[in-house]
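Structure first, commentary second.
Every protein chain except one is present and positioned as in the full complex.
Chain IDs A and B follow the sequence of writing; residue 1 opens each chain.
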Amino acid sequence: MNMMISMAWRNIWRNKVRSVVIMISIALGLVAGLFIMGLYEGVLNDRLNTVIRQEVAHLQVHHPRFQRDYEAVFCLDSASRLVERIRSLENVQAVSARTVAPGMLATSTGSAGVQILGVMPVDEDAVSGLKQKLIEGEGFKANRHNQVVIGRKLADKVNLRLNSKLVLTFTDSENNLVSAAFRVAGVYQSTNAPLEERLVYVHAADLNRLMQMEDACHEIAVLLNRDEAMTTAEQQLNRLYPNLLIENWQQLSPETKLMIETTDTYSIIFIVIIMLALMFGIINTMLMAVLERTREIGMLVALGMNKLRLFMLVLWETVILTLTGAPFGLLLSWLLITHLGNSGIDISSISGAAMSGFGFSSLIFPRFPWSSLPLVLYIVCITALLASLVPSFKALRLIPVEAMRQ
Amino acid sequence: MWLLKLAWKNLWRNRSRTLVTQSAISFAVLLSVTTSSLQDGVFDHFVRNMVSYYSGYIQVHKVGYWEQQILDNAAVRNTAVESVIANHPDVNALASRIESYALASVDEITKGCVVIGVEPDAEPQITQLDQRVASGRYFEHNDQRPVALLSEGLAKRLQLPVGDTVILISQGYHGAMAAGKYRVIGLVRFGSPELNDQVLYLPLPVAQAFFSAENLVTSYVLSLATDKNLERTAASIHRSIGQEYEVMTWKEMMPEVDQHIQTDKGTMYIISGILYLLIGFGIFGTLLMLMAERKYELGMLVAIGMKKQKLMVVLLIESVLNVVVGCVAGMLASVPVVWYLHVHPIRFSGELAEAYQRFGFEPVFPASTDGWLFVVQGIVVLAMGFLLSLYPLLKVWRLDVVTAMRK
Partner (left out) sequence: MDTIIDAHQVTKTYNPKAIPVMAVNDVHMHIERGEFTALVGPSGSGKTTLLNLIGGLDKPDTGSIVIHGTDITRLSANQLIDFRLRNIGFVFQAFNLIPVLSARENVELIMQLQRAPKAEIRKRAAILFDQIGLTDKMDTRPAQLSGGQQQRVAVARALASRPQVVLADEPTANLDSKSASNLLDIMSKLNREENMTFIFSTHDQRVIERARRVITLVDGKIASDTARVDTSHRHDV
């Protein structure tokens, strides 16, 4: 055994360039695997952040029938107490209570179907960053009634400016049609065009008054300080309010979940392809190494080295190369990903596509994929070992008499 | 000539070595073709799914409609324009729509909704609307009856079963009052809550009558054979139908989807780069061992009086033969692989597949069979192979006879 390892070890140093090429290949394979994972984690993290921090938040609380019917009566009573209670829970960063009314927005030139959200401006800023999304106007001002903040797409569509007047029509809690005039106090821009076209924000006090609702709301959005705390928080809320519907972002934004899982799945496909490339590199190089040593292997067999040992000899060589290449790869990936994670990769310069200003960033910030590290390491090592089987078998198939005639 | 012969003999004499080298190259081609065909296929599939949802690849409106989506910006139907569009070689199908908002009410309940008037026969060619019917039936051929298809979510909100009647109220063309009663003949299901909660379909003439917008359409929706010529097709249609119309691609209509795809394409380029790097290393490793193995032989040839230049020519010929044969073999080998992945696309299962099906997407990653892919990837590897073949030449150039002959 010792002899085998020491022979394998010395074989490695026979042709240093070759061994370095294999080690670099293995390191590169590892870097590739981790980098792809890191890249996607960066992309997904970015999108997830957008979805959670700008759109749906981590969790939302509704009356169980509300989302099906959008009826004003399916509201959460004693909203302020509920909000305070939720706010005091562990890991909760911000909470926003919203009164929701589907309705129509009309101006002198046109109309559009909208979703009216009555919010407490400070709370909404904390949960979905409404204030940061404003591109025109300053948003809600204290002591003014009937202000509205609308999306840029909607503003363009129905020709609204800052301070324009518009009429919102919706049904109140008694199912009467209510219309009221509002003035545009701000225009926001988001990365989600359909939402930007549909969601309009008004002050909760105004909307509740118009809908004849007292201390009530329809939706409570809960932002947590850690993504990982979501399941616990969800369970806690479910325990506290068994009669309410608690949903997480995955349920609220199935498209995002879909996208994330799609990306996860196809990143695995590409890792498999990259691994095939790595495997073929190792196979060829090791195969050449075996062919180079034909005579010597023939002699070893003639002297009585049995097949298992010969097999192990070539296998050990690959194992050692893998074990030396892998740490390099790890270190390199870590350096690369942390560096790019800080500076960002400009995707537009790579794909050649102009990233237009829709609030999108063309920078990707890869994150070191700690969670998939064992998987990638495992895949790379298995790949290297599988690859070494081919040259090992080739070595076995050499016929000593013929090998030595060369 | 004798150099060529020598090179040829060298290749034949050590067949396993030649085979390893050539298979290294062809495997490189095979991998890069497969990768790029999967990458292309995934995006094609994704785009096809996205546009078949609602928007189509291209829409044609009267100028200004997109900015201000109101009925007053609708276009008068023009059969000349329609036939120009429909006869464009890249256009697969064409459907007209009229679209606006309305309040839908049933008894006490009133909800806002999007009313879309569609051509019952043409629409399914673009959005497979008929296949999205979850209960009830789809419109009939040339349907003129006052009937409606509701999205499931909307029907739930209105507590409206198939067979009942819904009342629509809205503002029609030029501010006319619009009101009508429609029998619900079916429910359609969409994976996206956006659509599922608010759309209501009427046959086109019925919708036009409702909005007092006889012979008006808000949009022509086009489906294309492929996403490849999207911009070119849009521009050429625009040229031929004139400035009164705006021609918009799905990229302009759904910039956020385009952004996501661009980002993903960027990451794909990075992945391809990594792949090339690994492939390059694989080929280099092979050439390296090749040279190590042949050192003695080459040293001997120089020792017995062969000029290094001549030897380099021989090696160059060998490399060119190896690389070319490898590339061609790789391209040939990738045809069945890609074809297989096209016919039997990688199918995924579990939660993700369910989610896909909810959205009405097929849960597969198909491969693209675009012939260009093969050529482009073949050429990339060919170039890489030639570049790496310089290594043996360099090695010969620097060959020292005495050290080479020492075993």
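Here is the rule we go by: contacts are C-beta pairs under 8 Å (C-beta built on N, C-alpha and C of every residue); 3 or more make two chains touch, one makes a residue touch a chain.
Keep in mind that what you see is a predicted model, and the values were worked out from it rather than measured.
In the complete complex, the residue from A:7, A:180, A:195 or A:229 that touches the missing chain is A:7. Screening A:89, A:299 or A:319 against the full complex identifies A:299 as the residue touching the chain left out. Residues touching the missing chain, restricted to chain A, are 3, 7, 10-11, 13-14, 295-296, 299-307, 309, 400-401, 404 (touch as defined at the top).
FYI, only the chains that are shown with their structure count from here on.
Per-chain Cα centroids separate chain A from chain B by 22 Å. Touching chain B in their complex are the following residues of chain A: 15, 17-18, 21-22, 24-25, 28-29, 31-32, 35-36, 39-40, 43, 47, 68-71, 102-104, 109-114, 156-159, 171, 175, 177, 191-194, 254-255, 257-259, 261-263, 265-266, 269-270, 273-274, 276-278, 280-282, 284-285, 287-289, 291-292, 345, 347-348, 350-351, 353, 355-356, 358, 360, 362, 364. Residues 16-17, 20-21, 23-24, 27-28, 31, 34-35, 38, 42, 67-70, 72, 101, 103, 108-114, 156-157, 159, 171, 191-194, 198, 254-256, 259-260, 262-267, 269-271, 274-275, 277-279, 281-286, 288-290, 292-293, 346, 348, 351-352, 355-356, 358-359, 365 of chain B are the ones touching chain A in the complex.
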